[in-house]
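Here it is, the structure, as structure tokens.
Some chains omitted; the rest stay in position.
Chain IDs A and B follow the sequence of writing; residue 1 opens each chain.
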Amino acid sequence: MEKGKIIELYRKMLEIRLFEEKVFELYGQNIVPGTIHLYIGEEAIAAGVCSNLRKDDYIVSTHRGHGHCIAKGARLDMTMAEILGKKTGYCRGKGGSMHIADFSVGMLGATAVVGAGIPIATGAGLSIKLRGTDQVVACFFGDGAANQGTFHEGINLAAVWKLPVVFICENNLYAMGTCQSQVMLIKDIAERATAYGIPGVSVNGNDAIAVYETAEKAIKHARHGNGPSLIECKTYRHKGHSRFDPATYRPKEEVEEWLKKDPIQNLKRQLLEKGYLLNAGMAQIEREVNDIIEKAAQFAIDSPYPPPEEALENVYA
Amino acid sequence: MSMHNGDGKMRVITYRDAIREALLEEMKRDNTVFLLGEDIGRCWEGAFKVTKGLAEEFGDERVRDTPISESAIIGTAVGAAITGMKPIAEIMFGDLTTLAMDQIANQAAKIHYMFGAQAKVPLVIRTPFGGGVNIAAHHSQSLEAWFMHIPGLLVAVPSTAYDAKGLLKTAIQGSNPIIFCEHKLLYPTEGPVPEEDYTIPLGIADIKNEGEDLTIVATMFMVHKALNAARMLKKEGLGIEVVDPRTLVPLDKKTIIDSVKKTGRLVIAAEDCKTAGVTAEIAAMVAEEAIDYLDAPIRRVAEPDTPIPFSPPLEKYVIPDERRIIKTIREII
């Protein structure tokens, strides 16, 4: 990976991190309605994967989707506005955090039903094949989603039809309070690729460059008409599952160990070591990112709620 | 039977062929239209042979056999629909929509709304409902009412070849997800269908028989039983108006209410289980909006609340027929 790309990757990850920290701060102020699933700790995956994608490529996201949005190029202000339920949000306030989408950058939407996005991604892949373009779909989902019937049906169908879809399992070891070993006997979810006759690979999801390079291969494979693959990214969420979850079900040592593997600190260290960035450059990026996030937050806060009657609009097209 | 408005020629064809023609014409017209489903391709051509010849005509890429994965069939169709295609998904039996309810109710129907109108979901789901062929509890249900209860979804319930073709073409040309309910026993029934191109707008009921004394609102195969009942009662001098809503969402309330205003009596006949079924919504709507025009209680003719049994005498007993319609009419006339 070349220097400029790595720096871009770093900036993207930082954007996600600081965005999520801002969301966290705002919900401390009680202005974020509903629940929230933060992506903190998993930034390398969305950023690493999406850095390989073109604007006309697609992604399909989950309940933990802010990072995917940002990585695919959605605007921070409209994303934040949606999370706050404002009229200026991507979905005019109708979707919120768990149902955010930006079709203008190929972000085909989050779904709050775990695993439901998988066959939808297959369908976007089919659409690409039928239209004869060389787009690619990246489909994100969690370890928990890998036990849904849709995982099986959706990936199998993409395999059989050789569709350009890269299935990315963000294995953060837990689905709410349920750890992976409670709900599957295998260690590497990538092994499930065997069942569909497609390539499967596990990668350190906290190593942005590793994610980038693994995704690069799979995306090329897909773009060249060789069909889908399954990439498992091992990672960890720094916070609880959702808004009020103290995540006490996770052993302290495990948490500490993983906090040390922070993907952003990781990449920062590498950038400094390789001399790609000096401390000053780092600081400047942080300032810039902080700045746009503050602006995004302010935009969201200042935006009006949609008028109530809009609830009745857009049921049908 | 309402007449076609154009002045083109009519031919008599089956309901099955009418549906097939609609598929064929729309696939020709618009190459983003494609079909997917289990055994719809050249090997089997649909469990009810509706897709006969289509794989030959359009190739296996546009008439796609799928694995037995109902959830993925609909999910895949949703994904294709929001990215520029117009999928028509077949679920082999209506009872099996149960396997795809999340994709139908939570994804297909809600995406346009949830995402603030960023995406359209032009998706047609075709599936056969109904009993009468002794294939028991897992292959005979009528579940239209569930789909009426899903905001964002349209529901078509054609009873004739003419309606089937015209409504299906409208459905395919539309921008919304729609469940297109067919009835197993209707496939071989015949009716006049124009040679020329035509469509039927959604939400326009058809008065299949005019009458002054009582209104029957009937759907799907029950339309024909209602017409038979009307014919029999005509001999006694009773004028039964048979109103076929043709689509349940949108529902043509006005035509129904106007008919009730005229006759003052209402029977509703549908093949699904009675409780919380199709007949419930129509009865409730009239009780809300036109109760003052009623001269008698509303009556519903529907399946009793049982699964569909296998044995012929049992199945015959639960599926409402002309005798039950007539008996019910006599209760309020």
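Brief remarks on what is shown
The criterion applied here is as follows: a residue touches a chain if its C-beta (ideal position, glycine included) is under 8 Å from a C-beta of that chain, and two chains touch if they have at least 3 such contacts.
These numbers were taken from a predicted model, which means no experiment stands behind them.
Stoichiometry of the full complex in this file, given in the displayed chain labels: A x2, B x2.
Keep in mind that, in the parts below, only the chains that are shown with their structure count from here on.
In terms of their C-alpha centroids, the spacing between chain A and chain B amounts to 40 Å. For chain B in complex with chain A, the residues that touch the partner chain are 32, 34, 61-62, 64, 66-67, 69, 71-72, 74-85, 87, 102-103, 106-107, 111-122, 151-152, 154, 175-176.
Residue ranges of chain A in contact with chain B, taken from their complex: 58, 60, 89-95, 99, 101-104, 108-109, 111, 113, 116, 118-128, 130-131, 149-150, 152-154, 156-157, 160-161, 313-317.
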